[in-house]
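Pasting a structure here, questions to come.
All protein chains of the complex are present and in place, except for one that has been dropped.
== chain A ==
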C-alpha cells in the first residue's frame, strides 16, 4: 500500500524503506517513523478499541502521553502488550497487532458494551454485581476482566536480558528540548559532568515539530548542531531513548534506557533495556509540556487528536491523518497548528475558536466564538457539527480534527517527593511548586515558560545557577533570536451541549457524565474521583485527562481549580517493563549462590543439594541401588553411629571475637557464663533477644585469653553478627572487643562416630595428642594436619557421638574431604548430608531452627538453668517476665508413636487423650520429626504444656485439616545415649 498521507520534507529518512505489518496487513514506512506516524502515512486512523466500551479509537497524541493507540508488538516470546504506537520506533520487520478486540479491529463483538453504557457507568460493578456474593470471585470479576482489558502476554519467558547500572553527574538535565539543550550546552561548556536524557530517539523536543527558526537555522537543525557539539564533549553524556522515570532521595533519579527496543532482536549478550540509577549533585527538569484536549460530544472518534500532535505529525514525520482538517481550540497555539498544516498543503476546512475575539494568523476560515458540539463517523471522523456564534449549527466535512485546550507543564518529577504544583491563572495551568525534590530546578515549558526564547534562556540560566551552587563557574549563553509569543488562552474544559458522551479520559472511558455521577454520589475529592471513576489510571496516568476531570469537578463543587488540586504524582513517569526492574536477577541468577568448600567433591559423589539460605548443601549422597531418599539417609545415620561419618559444616556462622574484653563481652551476649571458660575449651551457648526469647545457639571456643571463635546456626549467621556488632558499637562502645566474620575462611568438617578419633589420628600430625585425656569432650586447639597445614580442631558433637569438627583454610577444603574419605576407607566412612544430620540431632534431642523459632524461651527449651542469675546478659531480665514462667508452660519433650508403624508428623498439635481436638484444648505442637533408623520407628520433638511432668503419658497428635490422629507417648527428648557417654568416650 502506498503512503497516501505522506507529505514532503519532515525529519525522516526516505531512503530507508521499512516494511512492517499491522494486524497482519503489510505497510511501509521510513527511518525516523514511529508506528503511529507510519500508520497515519498509510491512511490508518483506527488503531485500537477502548478499554470498557470497545469504542473505535485512533491516535490522540504524538508522544508518551498517548492514551488510545496501545498495541501489541512483536510475536512469540517477545510479544509485548500495551505499547504506545506513538513511541514505538519503526524497524524493518516490525509486527504490530491491535488489542482488546474480537474478531477484528473494524468489527468488534464486544462493542455491544457501548450499547449498554447506561448500565456500565462509573462504579457500576460496585452496584451491579452484588448478589449473590459468592458469584463475585468466580463469575463476575473474571467476566468483567475478560470484557475489559488491555493486551495479552505470551506466557513464555522473556528471551532478552536487562541490565541495571549506576551513573553519576554534576548536573542531570531531564529532557532535550530547547530548554534542556540550552542547559546542557551551558553546563557542558563550563566543564561540568553532565547527563542529558530524553525519551525520544531524536533529540530536540518540540524544536523538531515546529516551523520556527532559531538564529539562522530551523529549530530542528539548531537542535542537531547543539547535540553534535554535546556529543563531542567528554564531560557530557547524551542519552537518547532514556526516560527519567522518577525522583528519589538525595538527588537520585531512576531512568530507563531502551537500548535495543528499536531493533528486531538485541545483539547477542546486549541488554534490551537498562535501568539506571543516576546520582546527581543537581538536576534540571526540562520536560516540556503536554497539550490537553477539550471534552465534547463524541470527541473520541479516530482522527480526532491534539492540535499540537497534528502539527508534529505534519512537520516532523511529514504525515497527515487526512487531507481535510478542522481545528478546535481556546488558545493561540491552536492557530499555529492551522497555519503549519496550511503551509504543508493540508486543507484546513475551518478553525473553531471558543473566543469571540480570536484573530486568524493565516489564510483559513475562522469561526470565532464557536464550539464543536458533535462529530460523525463510525470507524473514523467524517465531519463535525459546530454551533456558531450566531447560534446556528454548521456541518463541516473533515477527516481529522485537531483539538487544543491549552498546555500542561510536565510537573510530574517535581511532585514525586510529595511536592504539590501551583495553579497559575494567567496560563490556566499547574506549574511546579516550591517544594520539589532538593537539588531539582525547572526550566522551559515545564515551568510554564511556553515560548522558544524563554525556554532557551531559562534553560541556560537555570543550569548556570545550579552549577554556581556547586562552585562551578558557568555563564548563561547568549541566546539566538527566535519565537517569543505570549500565551493567550481562555480556560475551557468541556462543551456543555451535544447528544453523545463527552470523553475526558479515553484510556479508561471516563466521561464528563461519570464525573458528574461521582460528584452526585459524594466522591468529590480528586483522589476519590480518581478511584471511583478510574480517571487518570493505567498506562498514561491521565497525562491528557487529569486536569479536564478535576476542572469539571471544580465546576460542580464551585471551588477553584487551585483549591480542587491534583492527585498525587508517583513514579514511574511512563510505564516500565518488569523485566528491567528485575535486571539480571532472574531464574538461577535471582540471587548469588554460596557453595561449600566440598561442593565440587559432593557433586562428583552425586549428592542431592538443598538450598539453605543462599548456601547449597548436600542433603544426602545416594549410592547405586538406592531408590528412595530414606534409604540413603538411613544408611548414612546408621553408618555414622556404627563407625564414622563426615559432614561439611562450613555453613555454620563463625565470628572471630578478639580483644581484652572479649570474654566479658561474650558473657553479656550469651545467657550462660563465659567469663571463666578456660583457654582450649569450647562451651555451648544460648543467646537471647532483648525480649527474653531465644535468639540463637552455638558454641564459643576460647583459642586464647583474648580470642574466641563463636559459631552460630547457618540461618542466623548474619543476624547474630549484626546483633553482636550492634552491641559492640552501640551498647558497650567502651569495651575492648573486635569482631569479624570468618565463616568462609575455614572449611569445617564434622567427623562423627565411634571411629572418628582413629580416623583423625591418621590426618592430624603426630605432635597432637587426640586421646580422651589430652583432648577431652569440649576441647579445642590449633593444630596442623597432613604434614604441616595449620588447622583448628574442636571436640564438639551435634550427633551425640564421639565427634570433632576440623577446620582448614578453605582452599584446602576440597583436598581435606578427599583425604578424610580416603583415610576413613578402613572404617567404612560415609559422607552424610543435612538430612542425616537432622535425624541424628533429633535422636539426640538437640534443638535447632525448628525449636528456636522466635517464640520460644530458654525455659521452653528446657534450658532455664542456663540463664545465669549471677550476671546480667541481653534478655536475662525480660526472660523473667510473668507470662513466660507459668508452671504449665510449653516444655521440650520427645514423642514416640504407641503403634510403632505410625508416623509422628511435624506441625501436628497435641491433645490430652479423650479431649475434643480444638484450639481451647491445645496442649502444644510437634516441631521436628524423623524416622529413626536406630530405633526403627518414627520420633519427634515437641513443645508440650508442663511437658517435663508428663513423661509416660499417652496423648494424641492431631491435624484436623488432614484427618491425622495418632497416639504418641511422651518420652525424654534424648532418644539416643541420654547420659552422654558416647560423646565423652
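Rule of thumb we're sticking to: a contact is a pair of C-beta atoms (placed from the backbone, for glycine too) under 8 Å apart; a residue touches a chain by one contact, two chains touch by 3 or more; residues count from 1.
Rule of thumb we're sticking to: contacts and distances are computed from a predicted model.
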item: "Sarcosine oxidase subunit gamma", "Molybdopterin synthase sulfur carrier subunit", "Na(+)/H(+) antiporter subunit C1" or "ABC-type antimicrobial peptide transport system, permease component" - which is the UniProt name of the missing chain; value: "Sarcosine oxidase subunit gamma"
item: Chain not shown: contacting residue from A:165, A:606, A:960 or A:978; value: A:165
item: Sole contact to the chain not displayed, among A:73, A:120, A:171 or A:274; value: A:274
item: Among A:24, A:103, A:787 or A:936, residue touching the chain not depicted; value: A:787
item: Absent-chain contact - pick from A:746, A:794 or A:943; value: A:746
item: Among A:262, A:323, A:395 or A:584, residue touching the chain not depicted; value: A:584
item: Chain A residues that touch the omitted chain in the full complex; value: 161, 163-168, 193, 269-271, 274, 277, 279, 584-585, 589, 591-596, 599-600, 614-615, 650, 656, 658-661, 706-707, 734-738, 740-747, 784-790, 808-812, 814-816, 819
